[in-house]
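Mind having a look at this structure? Questions to follow.
Heads up, one of the protein chains got dropped from this complex, but the rest are sitting where they should.
Each chain gets a letter, A and B, in the order it is written, and its residues are counted from 1.
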Amino acid sequence: MGIGQRLGWPLLFLLPAAIVIGFFFFTMSIMVRISVAPNLGPAQIGDGFTSDNYIQFFGSTFYLGYLFRSLWLAAYCTLITAVLGYTLAYFIHRSGRRTRVLVGALLVIQFFTAYVIRTYAVMLVIGKTGILNRSLLGAGIIERPLALLFTETGVAIGMILVSLPFMVFPIVASLQSIPPNVEMAAASLGASNTRIFWTVIVPLTMPGIAAGIVVVYLFELTSYIVPGVLGGGYVDMIANLIYAKAMQSFDHPFAAAAAMVTLLVSGLTVYLLQKFFRLVTPRT
Amino acid sequence: MAVVNIRNVSVSYGDQQVLNSVSLTMESGKFIAVLGPSGCGKTTLLRVVAGFSEYSGSVEIDGKAYDAIPPHKRNIGIVFQDYALFPHRSVEENIAFGLRLRRISRADIEQKVTQLLDLLQLQALRSRYPSQLSGGQRQRVAIARALAVDPKVLLLDEPLSALDKKLREEMQVELRQLQQRVGITTMFVTHDQEEALALADKVVVMNKGNIGQVGTPSEVYARPRSRFVADFIGKSNVFEATLDKSEGDALVCKLAGGETVRIARSGEVRSGQEIHFFVRPEQLVLCKPESPAADGAKLAGIVRHVVYKGSNESIHIELAGSKMVEAQVVQSRGWNIGDAVVVGWNANDALILAE
Partner (left out) sequence: MWRRKHIGVKIAGYVLLLLLAIPLIVLVGVSLNPGVEQIFPPQGISLRWYYNLANRSGFIGALQLTLILAVGSTIVSTTIGLLVGIALTRFEFWGKDLILTLILSPLIVPQVVVGMAFLVTLSGLGVVSSLLSLSLLHCVITLPFTARAVVSALATSSRSLEEAAQSLGATPARAFLSVTLPIVSPGVIAAAIFAFVTSFENFTASQFLVWDRTTLPVELYNYVQTESDPPAAALSSLILLPVVLFVVVFNRFIAQHMFSGRL
């Protein structure tokens, strides 16, 4: 009997969400439509159908360059982020309560602070007159300031620092979910610490690693702020291209096509990553 | 005081039949234990009576059909397995919850709550929160809360399973006394056969969505109708045999190994029929090979295992054809592993099982 008999109530409850999500899907479908519309000059969109926008994107090494740079940068930054994130997560896991609360506070502050602010803060550190160069110069380690700002290295440093919290949280969660007796059991069977780490802890935290990597990769692949602030136009990625085409050249059809490519590429990589992690995650 | 009539109730989830046309009458003021292994449908039966599960068939209370009445209008008290105390309300507020919904005057609520706190000896815990209570105390609060609204029927869903053994036995006595004092028709769902036998006026044994047997505790223990009931309630040694002839009050039959045994007579049987019968461990009689044995059987065996249980001992014996039986003896005659033994029983303690 209960309350589940009339379908009217759930429909009513879902209606507002349906409007919001429905509008989201509506915008996505309009974008698909615009991506195959002819561009008739700035802010002029034709009525017909054309594949020109996609041909323009895939036919040009200039445009493809944005895509490949994004894929490559995101790939190695995610890898570094994963190693650093795991280290930090393991550190948190092994720490006592007080350190854990302190680190938790710092990470949550990062998490709740706008990317723009965190990226800007990184800029203040690695800039030409930033504290990094000033202290290295002061210590006599380098003779000329390091050129980090407006280089790929600078962008990579920024992406790693900004996305590190995303990596740490899921890994800590999966570390916490390992029953402590499992480690003791492994040790009692004669496994060394290193061996326990690689054969017990890492496999059991694979779901956390997978979650972190997928989120961070998706975030880094489509970064806008970090290349914008730390790359200064020299290290633009695919999101910067889309924005420039849409808002500066007013070429909506091309920007829509580039956005579609971005969506499909990110969807595909996430799919492949998930498939990969399903293979390497032990079944439980 | 209410009579509950459950008629042909069936419940299925998808293609899984959880209750299969179950019919049951709960007499006024009686304590009925619904007993069965997990997944037998006993909790579903309770949820049907409470109105939380969709079903076909009918539930009547005092002759009135309840099938179309939603749970909140049924006035049936429930004590859940996890007690389901409202964690954000004090003991007092938990008990008063149902009364407040009934627009009863503040003074009357106060009086009723105090009365229940007294009845369940919770006076000192009045303003505590559930997280500050022990398991036994939570249990009492849950019962007080359910009784506060003067329900027609009280349903208890394995309410003792979360308690440790000693507390559980204390609560059994308390629960039974309380139920008799209040005189409320009560359904008690449990998987613990000792609990069911100790508490109930009537035991309902369930298996795979069906009712296997209904009877008083001594009936279901002494006269189980099926092998399932015999196995589930208490321990039993089940034998296969072929009937030979009847002889006075007993039946003579042959075991698989050819030994002739005598069992209690029951119902219509014919010669040559394959049957199962069982003997409870405490009814097996053990003696040394040369001593006189009981009248029912004289089966040679070897002691394989002895379990000391304080007030008694259970002896595991291997008979011919590797068949294992268990005997319970009160005073040990010093059986040791490897001893040769003769296992017997009195013919009227060996009962035929219906299949």
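The working rule: a residue touches a chain if its C-beta (ideal position, glycine included) is under 8 Å from a C-beta of that chain, and two chains touch if they have at least 3 such contacts.
Everything numeric in this text was worked out from a predicted model, so none of it was measured.
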Among the chains in view, which touch the chain not shown? A, B
Option from A:105, A:147 or A:184 whose C-beta touches the chain left out: A:105
Considering the whole complex, which of B:113, B:146 or B:206 touches the chain not shown? B:146
For chain A, which residues reach the chain that was dropped from this view? 2-4, 7, 9-10, 13-14, 16-17, 20-21, 23-28, 30-31, 34, 84, 87-88, 90-92, 94-96, 100-101, 103-118, 120-125, 127, 129-131, 134, 161, 164-165, 169-170, 172-174, 176, 193-194, 208, 218, 221-222, 224-225, 228-229, 238-239, 242-243, 246-247, 252, 255-256, 259-260, 262-263, 266-267, 270
Touching the unshown chain, chain B contributes residues 50, 52, 70-78, 80-82, 84-88, 97-98, 101-102, 145-146, 148-149, 151
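The rule is simple: only the chains that are shown with their structure count from here on.
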When the centre of a chain is set as the mean of its C-alpha atoms, what distance in Å lies between chain A and chain B? 58
